[in-house]
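The other protein chains are all here in position, but one chain of the complex has been omitted.
Think of it as A, B, C and D in the order they're written, each chain with its own count starting at 1.
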Amino acid sequence: MILSDYVAAVLLLVGVFFFLAGTVGLVRFPDVYTRLHALTKSDNVGLGFVVMGLAVEAESWFVVGKLLLIWMLVLLAGASVAHLIARGATQRGVRMWTD
Amino acid sequence: MNASTALPLLILASSLLPGLVIFFLPESSIRIRTALNLFGAVTKLVLVAVMARGVLHGVDYEARMRLLPDLDLVLRADALSLLFVSLSSVLWLLTTVYAIGYLENSPHRSRFFGFFSLCVTATVGVAMAGNLITFLLFYELLTLTTYPLIVHRGTEVARLAGRSYLRYTIAGGALLLVGVVWLSTLFDTLEFAPGGFMAGTEAASRPGTLIVIFALLIAGLGVKAALVPLHGWLPKAMVAPAPVSALLHAVAVVKAGAFGIVRVVYDVYGIEFAANLGVTQPLVMVAAATILYASVRALFQDDLKRRLAYSTVSQVSYITLGIAMVGPIATIGGIVHIVHQGLMKIALFFCAGNLAETLDIHKVSDMDGVAHRMPWTMGAFTVGAFGMIGVPPLAGFISKWYLGTGALAAEQGWIVLVLVASSVLNAAYFLPIVHAAWFKTPKGKWQDKRDRQRLETRWMLLLPPMATALLVLAVGLLANMPLSPLEWARLITMTEYGP
Amino acid sequence: MSSVPLFALVGAGLFCIGLYALIVYAHLLRKILAINVMGSGVFLVLATLADRTVNAAPDPVPHAMIITGIVVAVATTAFALVLMLKVAEKTGRAELPDERTG
Amino acid sequence: MDRLTLVLWIFDSVTGLGLLLLAGWALASPQLFRGIILFVAFSLMMSIAWVRIDAPDVALAEIAIGAGLTGALLLAALSRLGDSEPTQESMNRPIERSYRARTFRSLTASLLAAVAVALVFLILALPGDSEGLGAEVAASLDASGVSSPVTAVLLNFRGYDTLLELLVLLLALLGVWSLGGLPAQPVSPAVLVLDTLARILIPVLLLSSAYLLWAGTHAPGGAFQAGAVLGAAGVLLSLAGWQVRQRYTGVTLRLLLIAGPSLFLAFALYTIVAGQSLLEYPPQRAGVMIVLLEVAATLSIGTTLAALFVAEGPRNKEGQ
Partner (left out) sequence: MEALAATVSWDACLIVLPLLGAIACFAWPNAAKKLALGTALAVLVSIASLTIRVTAAGAFRHAVGAWGAPLGIELLVDGLSLVMLSATAIVGLAITIYSAGYFKADVSSRFWPLWLFLWASLNALFLSSDIFNLYVALELTGLAAVTLTALAGSADALTAAARYLLVSLLGSLTYLLGVALVYHGFGSVDMAVLAGRVESTPVFWAAFSLMFVGLALKTALFPFHFWLPPAHASAPAPVSAALSGLVIKASFYILMRLWFEIVPADYSTFTNFLGVLGAAAVVWGGLQALRAKRLKLLIAYSTIMQVGYLFLAFPLAVAAAWRGALYLILSHALAKSAMFLAAGNILYCAGHDRIESLDRIAQRLPMSLAAFAVAGVSIMGLPPSGGFIAKWLMVEAALKSGQWWWAVTLVLGSLFAAAYVFKVVGYAFTQAEAPHTSIDVPAAMEWAALALAVAAVLMGLIAPWILASMEIGRAFPGAAIP
């Protein structure tokens, strides 16, 4: 198990931790806005770490390029979809959570 | 396609083609339709005469077509088929003339004459069938073509009569089909052969199956031959126009049934084989029962056509009776009665039609003194009635005479009693009509119809009954002439019983 | 390369779950979902059993069949949805008249 | 080494269980909206399963068509259904709870459970390893003109199936149009975010569709996956509310729709007239012809899938 494997493993573990955090947020948070917030934030970061971990393992720069493209697309889509869902929710009159 | 194969097909075509053309004729083209009808009838008569002469000189007419890999459609002209073909072509010509007169201005005549010609085609097909499957084919075709004739009037009563007719005939057809198919599985040929094609084959060793098949075949044919339990449709079918009931009862449907029974007993089973199978005796019993039962029912019918219908049911069973009794004389009686009953019954129906058409008489009760008003029609009616009763010089007497002597020859004495009883019953339901017509003073509402022209009714309605009455007389008097039906029947019986 | 074709069993399960839903539920949209689930089940069976080749690439023919199947499935689903909408528009309810259709 | 197979085995069983549960929830959930979302999740889980059984082409197709387009179609249908459905209630209640219904449902459930068990035993009874047609495909792969086995099977060995399948797609659209098409969706107000998303994403989608098509000849990908991505682009276009100009919905739409099938049929007709057997590729030019056919097919599939989503019918074409 050479050095790059260890680095990749650590990066992947951190990425997975962020995904776990996002999922916990999804389950625990009371209303749609906070859940949106939790998911988009942590999953994007998590994906970043996973992409970096995989990039370390990747054979050629071309594959690394594709991985980064994936990450960019997820970022773009995640943000705009979260915005649209939030807009939809407000239009339907979903009130924010106040304890 | 030499002459011997072309002739049977031409005989079929002579009524099929005009029929198909007439279907598409508009209602108004009366002259063309009449011309086609008469042309068809006359050509058929001529062709039959040519074929008869040919058969006498030993020419073998046979048209064969493959229906299935192992089954052929065969049209063959043997002596028995010629008898029936000549009877139907003669009577078809007369009935066509009568129908043209009878349906002078009624609606749907193209449709009527179309089905009329198809019906005769089917009858001729039944007559000339060379094997059981061809017979079945034309037998079912006969049902299909006669149904529209029965419901021709279009009234609710006609529709119900048609429905009951179908119930009987379709069910009968189904039984016949099963019987024929069963036979085709047991024997490799279904061809009619003079002594029957069953004697001596290995399948003959299974009497049980053959008896069941015989029952199926007779039940299927019995519907049209109006044997007792299966005769229900006949009286109801009287609602049809007169030419239809005349053709149905004298020539087409009823005779096809009787003819079928002759074919099955003689050319499929063979009379000896059937006798020692023990199936002929129950058939005699059923025929006798039908004769008596129908004659009794005829007594109580006030409607003239229903009375004649019941008389037909009993008269046709004479044929079955004659055939089922083992013995050449009885067979001659049975076969000759096919022609005699045809002539007599058609004469009676023509007269009934005349009475209904011109004076609107349907009931026997208001026929008093009608003879003064329509002497010719009632004359023909009287000849027919006396023939039916069996008065000596007429056709009926000859058939009953042969049946009686045949019964004695076959040691079946009680049959003579049945014949005598039925003759008495015939007299009981015919003589009052004749007496009332000739000797009673007219009291019916028909008197106000003054006879405006020279003849009592249209000539087309008068000629056919007169012709058939004359034929009844001629057949009776000239029984021993070489070409008479009796001689013909004797020729057939010789071939059936062999040397 | 586990010896037990696990996903094929899952496919069989999906087929039966889909069939149950198709028979039991009345709403047409549910029935269309059920048909899609059954389709996925059959494709799973088809593909998993193609993977039983020992140390060689999996058999490509079932994969081609599945792609054909998926495209056919999406085509029929699209048409079924529009038909459902038309039924709902004409009869007021997106269900077949007799409640439990076989 | 056995530790890895253990981990993989656990991963597989979790995925399998997840599939079954997701399917069950999707079908049984009281609200239809929740059902559809769960169904989309089920399709995504399916693509994981496809990857686990070495079927990358199918995974691509499943995501693009199964999860993407079918999900979009379902959601669109649900939204259109919403207005014609008087109450939400009837949409999501399963059939009524009468006693007769309950026995019927339990009877069906037990019957189908038996069928499932039988199927399981059957599948287990199948031989552990069988070559299938893998060897034959590998043997004649180089004569097929492409190096990716799945595309070779799809376009060359079983090209006839693909021809029929393209026609099924076209027929579905014809069916939708023959039903009179659906009322045009009210154009949502121009949402800036959706607009920019579309402006950025559509070129990327077109690019990746072209890439998938080109990659199909030697790696997982091909006409159907590319066509699906193109269809997704069309869906995004209509969602972003861009009205395609009148000129493009006329004859050009029809020509685009029949581009793939008619090219395929022209090729078939050519092989008939030339006396060869149906759809027989000349060996040396097979590769080029396959790519040509794939391009036309992708265009047709993309347009058809987009038109199926829009489903407004040809009305706007004749301008009635």
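Note that in this section contacts are C-beta pairs under 8 Å (C-beta built on N, C-alpha and C of every residue); 3 or more make two chains touch, one makes a residue touch a chain.
Everything quoted here is computed from the prediction, not taken from an experiment.
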Contact list for the unshown chain, restricted to visible chains: B, C, D
Answer key for B:A6, B:I30, B:V50 or B:L144 versus the chain not shown reads B:L144
Among D:A118, D:A184, D:L207 or D:L292, residue touching the chain not depicted: D:A118
Considering the complete complex, identify which of D:L74, D:I258 or D:L299 is in touch with the unshown chain. D:I258
Even though one chain is not shown, subunit C touches it at residues 15, 19, 22, 28, 31, 35, 38-39, 42, 45-46, 49-50, 52, 61-62, 65, 68-69, 72, 75-76, 79-80, 83-84, 86-87, 90-91, 96-97, 101-102
Contacts of subunit D with the missing chain: which residues? 118-119, 122-123, 125-126, 130-133, 136-137, 140, 156-161, 164-165, 167-168, 170-172, 174-175, 177-180, 254-255, 257-258, 261-262, 265, 268-269, 271-273, 275-281
List the subunit B residues touching the unshown chain? 65-69, 111, 136-137, 140-141, 143-144, 147-148, 151-152, 154-156, 158-159, 162-163, 166, 170-171, 173-174, 177-178, 181-182, 184-185
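Going forward, only the chains that are shown with their structure count from here on.
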Taking the mean of the CA coordinates per chain, how far is subunit A from subunit D in Å? 27
Among the chains present, which pairs are found to touch? A-D, C-D
Subunit C-touching residues of subunit D, taken from the complex the two chains share: 5, 8-9, 12-13, 16, 19-20, 23-24, 26-28, 32, 35-36, 39, 42-43, 46, 49-50, 52-55, 57-58, 61-62, 65-66, 69-70, 73-74, 76-78, 80-81, 84-86, 90-92, 94-96, 101, 104-105, 108-109, 112-113, 115-116, 119-120, 123-124, 126-134, 137-138, 149-150, 152-154, 157-158, 161-162, 165, 168-169, 171-173, 175-176, 179-182, 222, 224, 301, 305, 308-309, 311
For the complex, give me every residue of subunit A touching subunit D. 73, 76-77, 80, 83-84, 87
Subunit C residues within the subunit D interface of the complex: 2-10, 12-21, 23-27, 29-30, 32-34, 36-37, 40, 43-45, 47-54, 56-68, 70-79, 81-86, 88-89, 92-95, 99-100
